[in-house]
Every structure is written in structure tokens, then in C-alpha cells.
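Below is one structure, written out as C-alpha cells; the observations come after it.
Now for chain A:
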Amino acid sequence: MAFNIELPHVGESVTEAVIGKWLKAPGDAIEKYDPLVEVVTDKVAMDVPSPATGTLTKILVEEGETVLMGAVIAEMDTDEEIVPASASARAATSSPSASRIGTMVQGANVGPTGGEFLDTSLSTPEPASVTNEAGGGNTSGSSHGSTRQKGFSPVVARLAAENDVDLNSLVGTGLGGRVSKKDVLAAVEKGQGRASAGSAKDSLVTSEDEIIEPTPIRRMIADHMVKAVSEIPHAWSAIEVDVTGMVEWRTAIKDRFESENGVRLTYLPIALSVVAGALRTNPRLNSSWLDGKIVLKKAINVGVAVAARGGLIVPVVHNADEGTITELAGKLEGIVKRARSGKMTIEDVRGGTFTLNNTGALGSVWGGAIINHPQAAILTTEAIVKRPVVISSNGKDEVVVRSMMNICLSFDHRIIDGAEASEFLQAVKSGIEAINLESDLK
Partner candidate 1 sequence: MLTTTNKPSDPTEQLSGTRLVELYQTMVLSRYLDERVWLLNRQGKAAIAASAQGHEATQVACIEATDPSKDHYLIYYRQFAAMMALGTTPEEMLRGFLAKEDDPMSGARQFPLHGAHPRVDLFNFSNVIATQLPQAAGVALADTLKGSDAVTIVFFGDGASSQGDTHEAMNFAGVHKLPVIFFCENNRYAISVPIEKQMGVESVASRAAGYGFPGVQVDGTDVVAVHEATKAAVERARAGDGPTLIEASVERLLPHTTDDDHTRYRSAEDIAQMANRDPIKILSELLKRRDLLTDDADAEIHAAAKKRVNVATDTVDAEPYPSVDTMFDHVVDSVGGNF
Partner candidate 2 sequence: MSEQTVIEAVRATLQSEMRRDDTVIVLGEDVGSRGGVFLATDGLIDEFGENRVIDMPLAESLICGVALGAAVNGMRPVAEIQFADFVWPAINQLVGEASKVRYGTNGVKTAPMTVRIPYGGGVRGGLYHSQSIEVLFSHTPGLSVVAPATPYDAKGLLATAIRTDDPVIVLEHKRTYRLVKGDVPDEDYTIPIGKAEIKRPGTDMTIVTYGLMLHYSLQAAEMAAANGIDVEVLDLRTLRPLDADAIAESASRTGKALIVQEDTPAVSISSEVAAIIGERCFFDLDGPITRLGPPELPPMPFSPIQEAAFMPSPEKILAAITKLSEI
């Protein structure tokens, strides 16, 4: 008979092991207790013996793979009657012996009114055509055929809370990827829970320390950041941009700009205009990872991180690629004002597809920003500083003083690779560096 070889349970708290070298190959004759495969757990390295004598027919788990204890790792053929390991483990707990529970004696039937009657009207007791649900195997409960992975079962939620396990970080093995009780227990076992943080917290706080109850906005920001960091695999890239031309140009026109438009010309609308243009040519940067798919957003709605009174908020400039610098400057001034005075509308914050983060105003020269979930990337424009740089002209290097600015990109590595990130950064760089005193205000 064919028999499934299970990875035996060893050790109290061990739930999984890494399969090492297989000592037998499919087709090999094996004897009971022959070493079959090397297995490594975090507590022990051992050889798993063959559970019976026969022939190894199939190896199901390759070297280096991690499997749960009790999982089937190979198949064999054997003439022996074997009780699966999972069944024999039961002997320890108290339950009546099989002989006491009794066995069913085939053919020992009682007739409908008490006599002996061996019903032969059906050769097979169970016609296959009616074993379906409609025919009597009625089960209630939920319609668990459908893929339902929203929400967690009560025990999963409870265990996660008790052990401080972030359920979003787990990969579920249940139906439709549902995180099951087993998955949480395995995570706790692996130390994925942050239970230690709880006890550490107590010892970290002394009576002199002040505990601040976060405001709802603070809490929201915190949750949003945690979500972004735990869900999005971040990657970073940064380049420096020579903004000397842009600085000169702005200096030359800013007074006239202000008097004509009633709006101050900062670097932000200029950068925004360039970024919006670069997003149009690099659409992957303007996207979202949703339910395992990449959604390229048609509209280019760029959020601008603003330090407001209560904390960080990100008002959105909708269709940033369609406005001139003048229009963008006007829009920006409006939303920043509303953000700082707490008079934002819903429209002001929704629909962002990319975020521009101007930390340069704060003097920062380098940063690894957290992506604004569920967007694909965030670009930081850092402080403009005059620096000596080496410029090559006519085959000759010379050191000159230039206005330099770093731009730093954080991107979702599920969507974007380094090459695409660089392409986008280069597009922004060349766009900015193209600005000089001859540039039109557009």
C-alpha cells in the first residue's frame, strides 16, 4: 500500500524544520528505521528514520525547504500496516480503547421492525450521484467555498492581540490566503510576535518620564506609517541635481512674478511641474499595488507633504501635469494655507497618486522617506546648498561653486526596480537642470 511519510513531531515547542540531505532516492528499497533524510530544526539536527520497510516512491520536499511538523514529506510503498504518526501521538491522552468503543460488524444489520435483515437492495450503499449536498450531506455554517479572506477569525484576532503579532505581516495558509490559527501560532513560535516589547516598555518608562497620549491625528499618522512600512517593501535611491540655473532664474523673476500673480514663487511649484512631467513619462512611479495587481493611475495627483499644526498632512494638487508653474504656485499656496489653518476640504486630501516631500526647507540634505500608502513612491527635494563641484568642459576639469540639491526617492520594490527608479530620477534631474535664465515661465 502507498503510505505518506510525515515529518515527525520532535521537541516540545518545535513546529517546523528545514529539510537537509535526502539519504535515499526514489526507487530505493528502504528498511524500517533506515535513516531517510537529514532534518534541521532550531533545536536539533537529526536523521529521520523510515517508518516502514518498502520502497521510497516520491520525495515531496526538497533539500533546503522549510516544512511544518506533521507535513507529508515523501511517499513510499509498503506491505506493512502502519498507523500514521499523527494518530499514534494520541495514545498519551485519555480516551477509551478501540475495543471499548467497539467496531462495526458488517452484515450485522437490524431489520426495520426488529428482526435480522441484511439489506441487499443497494450493492453500493452510497450512490455517487446523491452524495452531494443536495442529496443529504447538508452542512450549515458559512458558504466557505467562496474566497473570503477579509477579517480574521476570533481566535486569530485574539492570539495576535495577546502576542502582539502583526497579522498583516503574515502569509496565510488557509482558504484564499486566510491567516489561520496555525499560522499565528507558528509566527509566535518563530518569535514574530512583539510580546517582548510589552514587558520592555514597562522597564523603559520611569516615574520621571512623561507619557503623552497621542492625538487622533498623531495616532492616524502612526497607523498609516506602520501600514506603509509593514506592507510596502521600500527601496531607496538618491542623486544630486545642479540647480544653479533654476536658482538664478527664480531670483531673476520672483519679484515680477509676485507682483503679477499675487503669489510668491518658491522652488516647490517649479519642482512640482518637473516631477509631474517626469511621472507622465515614467507611469510606473504613478501607480499602486492593489490585491496583487499593479494599477497605473491615469491622473497625476501629487501630494505635497506639509508640516501643519497637528502633524504631517499631505494635501493633493490634482492633475499637476496640466498646470503651468504659475497655476501650480497658486494652487499650492491655497492648499498649504488651508492645511496650516486646518481648513482643508476632503477634496484637498483625496486621490493622491504620488507624493512630493520638500524637506529642503528644513535644511535636510538626505532622507529615506516613508511611502504614502498605497502610492508607489515618494520623492524628497532636499536643501539647496552651494558646494564646490567638479565640472568638465572642453576636456578639462575645474572646480566651481554651484547650487546643488539632492533628490531622494523611496519606492515600492514590488512595482519598481532600481533601473526604473533611476530613469525617473534622471528625468527629474534633467528637467530641473534644463532651467536657466532663458527659460519661459510656463
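Candidate selection criterion: all candidates are chains of the complex that A comes from, given by their letters.
The criterion applied here is as follows: a residue touches a chain if its C-beta (ideal position, glycine included) is under 8 Å from a C-beta of that chain, and two chains touch if they have at least 3 such contacts; residues count from 1.
Bear in mind that the values here come from a model prediction, so they are computed numbers and not experimental data.
*Asks:* Please state which of the candidates 1 or 2 is in contact with chain A in this complex.
*Replies:* Of the listed options 1 or 2, chain A touches just 2.
*Asks:* Sort out for me which residues of chain A touch candidate 2 in the complex.
*Replies:* 4, 6, 70-72, 84, 86-87, 90, 93-97, 99-105, 108-117, 119, 121-122, 125-127, 130-131, 134-142, 144-145, 153-158, 174-175, 178, 180-181
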